[in-house]
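Pasting a structure here, questions to come.
Note that one protein chain of the assembly has been removed; the remaining protein chains are unaltered in position.
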Amino acid sequence: MEINQTNRNQQRATKLYKKRSALEDVWRQLRRNKGAIIGLILIVVIILVAILSPILLDYDKDVIGQHIKQRLKPPSADHWFGTDELGRDIFSRVIYGARYSLAVGVVAVFVALAIGITLGAAAGYIGGKFENVVMRICDIFSSIPSVLMAIAVVSALGKSTFNLMLAVGIASTAPFIRVARAAVLVVHDEEYVEAARAIGMPDWKIIWVHILPNCLSQIIVQATLRVGSAIIAAAQLSFLGLGVPAPAPEWGSMLSAGRQYIRDYSYMTLFPGLAIMLTVLSLNMLGDGIRDALDPKLKR
Amino acid sequence: MTNQEANDLILDIKNLKVRYETQDGIVRAVNGIDLTLRKKRTLGLVGETGAGKTTTALAIMRLVPDPPGIVECDKLEISGQDILSLPENKLEHVRGNDISMIFQDPMTALNPVFTVGDQIAESLEIHEHLSSKDAKERAGDMLELVGIPRERANEYPHQFSGGMKQRVVIAIALACNPQLLLADEPTTALDVTIQAQVLELMNELKEKYDTSMIMITHDLGCVAEVCDEVAVMYAGRIVEEGTLEDVFNRTLHPYTEGLFNSLPNIKDRKAKLKPIKGLMPDPTNLPVGCSFAPRCNYVSDACLKAQPQLRSISQTHRVACTAYDNPEFHIERRIL
Amino acid sequence: MSETLLDVRNLKKYFKTSRGLLHAVDDISFSLDHNKTLGLVGESGCGKTTTGRAVLRLIEPTSGEILFEGKDICKLSKNDMRKQRKDMQIIFQDPFSSLDPKKTINQIISEPISENKIIRDKRKREDRVLELMETVGLAERLINTYPHELDGGRRQRIGIARALAMEPKLIVCDEPVSALDVSIQAQILNLLKELQEKMGLTYIFITHDLSVVNHFSDEIMIMYLGQIVEKAPTEELFTNPIHPYTKALLSAIPVPSLLEKRQRISLKGEITSPINLPNECRFAPRCYECVDHCRIGIPPLLEVNPGHFVACFEHV
Partner (left out) sequence: MYRYILKRLLMLIPVLLGVAFLIFAIMDVAAGDPVYSVAGADATPEQIEALREKMGLNGSLIERYIRYIGNLLKGDLGTSYISKLDVMKVYLQRLPNTLKLATLTMIVAVGMAIPLGITAAVHQNSIRDTTSMVLALIGLSMPNFWLGLLLILFFSLKLGWFPTGGSEGFRSIVLPAITVGTSLAALLTRTTRSSMLDVLRQDYLRTARAKGVSERNVIQKHALRNALIPIITIFGVQFSNVLGGSVLAETVFAWPGVGRLVVDAIDQRDIPTVTGALVMTTMLVTIVNLLVDLVYAFVDPRIKAQYTK
């Protein structure tokens, strides 16, 4: 105690006693969870592959370049995953495809997140008629099966990577509105929000400083899990021929192409699907892990 | 102990220990307590949050969740019947039949999807093998007994107020006329006037059915009203036990004294409160010596070295405090 | 010094519900002098919490005047009200939900100071936080801990420090000790009392526990279903209770002593619904002294002794 007194002038108390942030707590919990760590490592590797693929591969030659002589070769030392009907190396295409899937998944969820949180948080905090209208619109959107909704949007806007992102994003907005609204409603009734009002803090600042940080964890979990389902949704559209246009190596469209050769060249349908599954699986494992780390109820 | 007294013994516990093995360490909730209770008597188990009161009750019911709970005990007998060695299916016959429990929070203690009538009738069907029609009839009787019109048997818990729910919980507990009733803070969640009603009801029913009771509470006022005997718990140990008069009028343990001094005196409103300093010890890391030593006003070196054992001061009155090694020692509290 | 700090006149707060109008606070008036404590007592659902919140305008009153130092705060604009808030603070019941789990103690206590631009300099602000922590008995080393790392008593001390940060004149204490253990309760009560003496604070002390309020208040106001049934200086209320409800409440206090066995007045039934109330004495359905003329209307709050007000047809 005396030491602290004398040190007062040299060292600020806030510096003296190190703060253990909430993030560290979550990380400590997360580290104990094997699944979450495997997921985290996998997704980091996949992201690195996606970022590095243009450096490692020459798009025109390795990814979309046709080598008819090499067509439909089964996996070998030269072509780890074999080659497709146009002689393209499936391994290179799968690697490069990570860019599309991740980009579509992340951007789509970002679109959904931005719309969903704004509308949901506003609905929860403002309440009344506004909330009612937002939730009814939410009802309308969620009663259309999301695959059909995305199909409709893509066919209206035309086939392109950007429209695919938009379509998947719009189709998965409604759940975010609900999650954000529910989270805000829970936090809204907490006494610390009232305490903030009692010290004269304006509403917008209360939302920003007290409500959003406390909903954030839940939203992060939702977002992680949703990137996974967005990747699947995007692959589904591409499989139906409504996604990223050929010859780009999107995993879904690779599967669509492989489908015609399934009887004799089954490896063509094996690897792109495996890539989708691994990506989604790692995101799900990470999302589950974060959720468990944040939810003290599940602790043993 | 005479033969008669031995026959009267409803509850006999020797050296009960319960610990919870959690991620954050081993929580030592109950650390070796002995309890006995005779027929028709009511024991008040007093202490603050974390003293191990509820865990003790759960251990008597053999309901400590495992994992993470681990129960060790030398002897646990209800009316001479050994509960420790009973297999799970035999225990089911004991629970609700020989021993019942009333829980603290009536809001969550009832199943929201069944009618209160069904919930009372269920234990009658299990233990007295009544047909569902007879059990329903008896459930109606039980409701009337606790002061609820029998027509309400077909209603769901959410249609009842807190006080009414607690009455339903009491009806469930008493349905099969148990020998021992464990009441875990039965009135804490209720309003003052409702609290009085419920305490009165419990006193009445206890008389009527010759039930023995353990009343778990932090409220010394409640104890004064209901109990014959008192055991004060601190950090999983009994620090003082005796008859109601022993503990209230001839208080021995510094912790018991601290509890009394913390309460506002209704007769003397200007008196300053004398709280116990400091906080409860961390149950994952209990001190070597007396657990209360860090907060005690009479602490000496001896207190920090070894765990004090319960010693008899009179035939009924026992205390666990090293200070009484010195025959001159007495605490400040005096009852006029 | 006994000038009036707060004067509440005909305060009403009704809530719309699907089943009708809920009369949470129904036409109550009271005033409170500087450096005094008013105990607000009643069972759950009697409107005591709503009263506390409405007085601070954390809930917008349906009608009525709240004169704080002679100024009606209900008429203040949103902006002026925000400025007014530094004079009137609140301490909450639940030490768990009243502190933002994502903020450190330093952030929680300094928030009112920075928000109201009382101290702009960051270093000086931190010194002030440390000073406040010392005032409420929190060790300096806790400055960067999070609420969940602390026990209930310490959390409640943080809540008190936050309320003190702007040096308010009035603090509404909403059941500040009912969630705490007995020994910790006494610590907090003593702290609140000390602070009042030292800083000249005025308290509205909301509680259901008459023995606590007896120890703590200068004056007590008993509420039942949104109305005041009895109001008197503490001594007077305890020695000479008049309203049947007050008598029943007093007799229901469990006393931790064997020296006196009191006659208990037990009330039948429970508090009735505050929705669509009939035009009769609100306590009549549970009253053991109820007679026919109790049902003719709502009894007015009348002065029976100096400073002692009762709302009962039978006893006035």
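Note that the chains take the letters A, B and C in the order they are written out, and that residue 1 is the start of every chain.
The rule is simple: a residue touches a chain if its C-beta (ideal position, glycine included) is under 8 Å from a C-beta of that chain, and two chains touch if they have at least 3 such contacts.
Keep in mind it's a predicted model, so treat the numbers as computed, not measured.
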Chains in view that touch the one left out, judged over the entire complex: A, B
Residue touching the undisplayed chain, where the options are A:Tyr96, A:Tyr125, A:Phe176 or A:Phe239: A:Phe239
Residues in chain B touching the chain absent from view: 61, 63, 88-89, 92-97, 100-101, 103, 105, 108-114, 119, 122-123, 126-127, 156, 158-159, 169, 172-173
Hidden partner chain, residues of chain A it touches: 35, 136-137, 139-148, 151-153, 155-157, 228, 232, 235-236, 239-242, 252, 255, 258-259, 262-263, 266, 269-270, 272-273, 276-277, 280-281, 284-285, 288, 297-298, 300
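Everything below uses one rule, namely that only the chains that are shown with their structure count from here on.
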Farthest-lying chain, centroid of Cα atoms versus that of chain C: A
Most extensive contact between chains (C-beta pair count): B-C
Euclidean distance of C-alpha centroids - chain B vs chain C, Å: 32
Chain centre separation (chain A, chain C; CA means) in Å: 48
Numbers and ranges of chain A residues touching at least 2 other chains: none
Chain B residues touching chain C - in the complex, by the definition given at the top: 48-49, 161, 163-164, 191-197, 199-200, 218-225, 244-245, 248-249, 258-266, 269, 271-277, 279-280, 335-336
In the complex, chain C residues that touch chain A: 53, 56, 58, 81-83, 85-86, 89-90, 92-94, 97-102, 104, 106, 111-112, 115-116, 123, 126, 130, 140-146, 149, 159, 162, 166
Sites on chain C touched by chain B in the complex: 43-44, 151, 153, 181-187, 189-190, 208-212, 214-216, 234-235, 238, 248-249, 251-259, 264, 266-267, 270-271
